[in-house]
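Okay, structure first, notes after.
Note that one protein chain of the assembly has been removed; the remaining protein chains are unaltered in position.
For chain A:
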Amino acid sequence: MTDSKYFTTTKKGEIFELKAELNSDKKEKKKEAVKKVIASMTVGKDVSALFPDVVNCMQTDNLELKKLVYLYLMNYAKSQPDMAIMAVNTFVKDCEDPNPLIRALAVRTMGCIRVDKITEYLCEPLRKCLKDEDPYVRKTAAVCVAKLHDINAQLVEDQGFLDTLKDLISDSNPMVVANAVAALSEIAESHPSSNLLDLNPQSINKLLTALNECTEWGQIFILDCLANYMPKDDREAQSICERVTPRLSHANSAVVLSAVKVLMKFMEMLSKDLDYYGTLLKKLAPPLVTLLSAEPELQYVALRNINLIVQKRPEILKHEMKVFFVKYNDPIYVKLEKLDIMIRLASQANIAQVLAELKEYATEVDVDFVRKAVRAIGRCAIKVEQSAERCVSTLLDLIQTKVNYVVQEAIVVIKDIFRKYPNKYESVIATLCENLDSLDEPEARAAMIWIVGEYAERIDNADELLESFLEGFHDESTQVQLQLLTAIVKLFLKKPTETQELVQQVLSLATQDSDNPDLRDRGYIYWRLLSTDPVAAKEVVLAEKPLISEETDLIEPTLLDELICYIGTLASVYHKPPSAFVEGGRGVVHKSLPPRTASSESAESPETAPTGAPPGEQPDVIPAQGDLLGDLLNLDLGPPVSGPPLATSSVQMGAVDLLGGGLDSLIGGTNFVAPPTAAVPANLGAPIGSGLSDLFDLTSGVGTLSGSYVAPKAVWLPAMKAKGLEISGTFTRQVGSISMDLQLTNKALQVMTDFAIQFNRNSFGLAPAAPLQVHAPLSPNQTVEISLPLSTVGSVMKMEPLNNLQVGSGQGRHPSPYSPTSRAPLGSVEGRVYRQMFLATWKDIPNENEAQFQIRDCPLNAEAASSKLQSSNIFTVAKRNVEGQDMLYQSLKLTNGIWVLAELRIQPGNPSCTVRLSLKCRAPEVSQHVYQAYETILKN
């Protein structure tokens, strides 16, 4: 006999009948009735009307019946809070039942009834159950604390349950320990500030002991908890790793992944020279490979995580390429992930095999998979130079198949190959041109147009080809239109005689007949550029392009480090930080990898270590800047640009050339200063640069005015923090370049040598332009002064706060980090914004990006303010008088390429001398800093 019969009663008076049955004297009938009620509940019928009758059945000695009534309660208590009180007595009684199963059942169910009124009655029973003699009850009670905390956190704290829970971590029973850890972790996650999981070497030891004894799930709770611990030095990290590694042999994939998380995290603290480090690397590979024989869903999670691990520590799996080869019956999501990892692992050693596989995949039937495979071939070409030729010929073979989407995908990647290896494979252009007609996807069309424009001089009929695209100009997507515009301008610059008509046509299409502001703007700029200064136009449009990076789709290093801390979780599957998909700020703590320390030094500089991985080991990835100027150089198609100094500088300089030459100093570069201020613990309250006037360079690149303000040197790194090396310094500016003046003093007893300096990435791209050169060893008590030239073309990363700069310098291998506290007077290019451009840009920037400020007690008139600001490279574009107020329209450019437009409103004769300032910028974060700079300059 099965339970399905309970689902069949659908008579009219059902509820009424059930009511009668529930109140029957016969136990058997009662039970049958409750089952019918539960069955109705299961199929979604509302049986809440039976609440009192069902609750009446609660006092029974039949365990099955009791469970059913409890189940009913959990479902309906919330809708009948007043009646739920009726159940309290039975709960309290059941918590004292001689049978531990009943006690546990009661305490478990109680926590699931989320009715405020009830919760307070539950405290006493819960307290008893937490101290129950039976571990089964205790482990259930431990979880109940987390439930109660979720309903009423204050109550749990007031009742002291958290302390009891903490005590349970020392319980003799491993299952109780595991559940207590789980409950505490859960509570701590929603209350990040509470120092609940007060982990210390003693409690860690207890957890590691329990790890050997509890169930697979308990092991996961403990491992996940361990991953939040920060060992005090590398020795402790190693000893934890040693005790966690056996978990890699667990049959449960989730245990393995949680163990991998702990190891990947703590490994960060181990020195690479350590033998143990190598051993650990070797131990990690086999279990990761074995995860690929798990169920497909677990394989998927594993692959997404391996993707992260391969980026963080490529050495672990570099010899395991073959296991990522795609099998015919793999689900598509597994296939795509494997392909991604194959590309990341591709190297000169295995490229032949990889290419053979990719070629095989490119002839499969699944369209998405085939596309990705073709793209992968292109990425291999870019990544492994030696294979480029073979890749190109493979791509040509694929183009010969004439399969539409294969051809289009191939053309898109060939464009990137051209970018990476200029003047090498242009012989294939003819083949590409044959396929012009079959291209119907915007990306492929745009790529093809780019190729035609770029190599216009080698393609005899380039003008015809481009003209053919021009016919349906307005039906094309923006991407294609922009590309077509640029390509025709390139063609014109290369073959001016034959193509004048064509360029006229495209310019008028772009400027007159288009609604798209991007397209119009680009059209106007080209038009004016061409009409005023063709030579400059050539320099701009045909400028040498920055190299494209070898790796694409790399995860930004700080995010990668964060994701490593989340191995196995949703974040690691999405490749997004939890804050991106978990609601609200609650429960989201940013995690970061522990700093690498050596135990000998850790005692001296425990808290000054930089967060994140040591700089210099990470591949450089420039975050997308949404840079309108880069766009003009038709970089919009390319993958992320690599090689920070070269790439960034050429983008910026190119852009300035374009504007400077063609549009009569369209946008002037103002010199803005990145003021690196106190932001890291290393700043020991040293005085923050005197005054803010040094924010802006007062000499300016042209050298018009003198009096560049230089802050006095401040001690940035006290000797006690850096083994006797004291560093003080300030920032100065000498004719267009910025320097950091350092004074190094040896306060130790030994001679110091091998000085080095490193800048962490910062908001303003500040980086040393030359290595730190200290020619002679520094003897004790000797002081040396150095001027370190800086450049602003380092890689840019937004810091919080914006003006945060972290620098590490010192001797030998262990840099001592510090934050310079003086303001750095940095600045860059000359120029100003053209009036119309100002207006257009002002309108173009959305209103929500506008910030308004008031500067009080500023008795300056418009002229004085203007000249004062001008000396700090804030240029006045226009001046107007509106209703007795002087309006100054001004522009400035930060060294990291951000433009800021300003409107300054000065009311002459206003007794309060208040000046109103409105700032508009595409990156509104900087507004506050610009405002501070204004205030300082105007008041100085």
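Worth a mention:
Simple rule for what comes next: a contact is a pair of C-beta atoms (placed from the backbone, for glycine too) under 8 Å apart; a residue touches a chain by one contact, two chains touch by 3 or more; residues count from 1.
Rule of thumb we're sticking to: contacts and distances are computed from a predicted model.
Its record in UniProt calls the unshown chain "AP-1 complex subunit mu-2", which is the match among "Replication protein A 14 kDa subunit A", "Propionyl-CoA carboxylase alpha chain, mitochondrial", "AP-1 complex subunit mu-2" or "Ribonuclease, RNase K a". Considering the whole complex, the residue from A:E364, A:D513 or A:D857 that touches the absent chain is A:E364.
Residue-wise, the contact with the chain that is not shown comes from A:R108, picked out of A:K30, A:R108 or A:K545. Interface note: of A:E186, A:E268, A:D340 or A:E903, the residue touching the hidden chain in the full complex is A:E186.
For the chain missing from the display, the contacting residue among A:P125, A:P174 or A:P231 is A:P174, taking the whole complex into account. Although one chain is not shown, part of chain A still touches it, namely residues 2-4, 6-7, 31, 35, 38-39, 42, 44, 61-65, 67-68, 71, 74, 99-101, 104, 108, 111-112, 114, 134-136, 139-140, 143, 146-147, 150, 173-176, 179, 182-183, 185-186, 189, 212-217, 220-221, 224, 243, 245-247, 249-254, 257-258, 286-287, 289-290, 293, 295-298, 300-302, 322-323, 325, 327-329, 331-333, 353, 356-357, 360, 363-368, 566, 568-574, 578, 581-583, 587-588.
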